[in-house]
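Read through the structure below, which is laid out as structure tokens, and then see the notes.
With one protein chain removed, the remaining protein chains of the complex are shown where they sit.
Let's look at chain A:
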Amino acid sequence: MNDMVFATAFYILAGITILSAVGVVFLKNIVHSAFLLALAFFGVAGIYVLLNAEFLAAVQLLVYGGAIAVLIAFGVMLIQRRDMSSSNPDAAWSPLGLGMAVMAMVVFIAAIVLTQFPVTNVAPEFSVEGLARLLLTDYVVAFEAAAVLLLAAMVGAIILAKGAKEA
């Protein structure tokens, strides 16, 4: 891909992602936060496409943009009953939290900028085939464990949401 096009696409997608994440954090209405969270997930899916991870981008759209965003929106709708206009309040200690988050960001960025990474220029191959081969050979145990985890989470979520007395 042309360098100029790549850089433009990166900055547009990164801008969408970061601006919507900032909105998630600082907007006072939690419904707006939930929808901006979905937008941030879509931006991250675009970033995955730029990184030659097309399969992961599709999974991101399905699982995060579809399932998780809708689930969180449902959670918000089921729980908030009163006025939504200030439904996402800050805690009393939020300035302290801001300080700690900014400190973490400064340290991480300094570490990233000061480190020499062993970057290679090998052109990446198409990812789905290699991914499938690894998942069903070297990582098959983890793959099956993930399936069991999802089943356990599904049963647990149903029992918890139904309430312990009725279950």
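One rule holds for everything that comes next: contacts are C-beta pairs under 8 Å (C-beta built on N, C-alpha and C of every residue); 3 or more make two chains touch, one makes a residue touch a chain; residues count from 1.
Throughout what follows, contacts and distances are computed from a predicted model.
From the set "Lactate utilization protein C", "CHAD domain protein", "Amino acid ABC transporter membrane protein 1 (PAAT family)" or "NADH-quinone oxidoreductase subunit K", the protein name that UniProt assigns to the chain left out of the figure is "NADH-quinone oxidoreductase subunit K".
In the full complex, chain A touches the omitted chain through residues 3, 6-7, 10-11, 14, 17-18, 21-22, 24-25, 30, 33-34, 37, 40-41, 44, 47-48, 51-53, 55-56, 59-60, 63-64, 67-68, 71-72, 74-76, 78-79, 87-91, 93-94, 96-98, 100-102, 104-105, 108-109, 112-113, 117-120, 122-125, 127, 130-131, 134-135, 139, 142, 146, 149-150, 152-154, 156-158, 160-161, 163-164.
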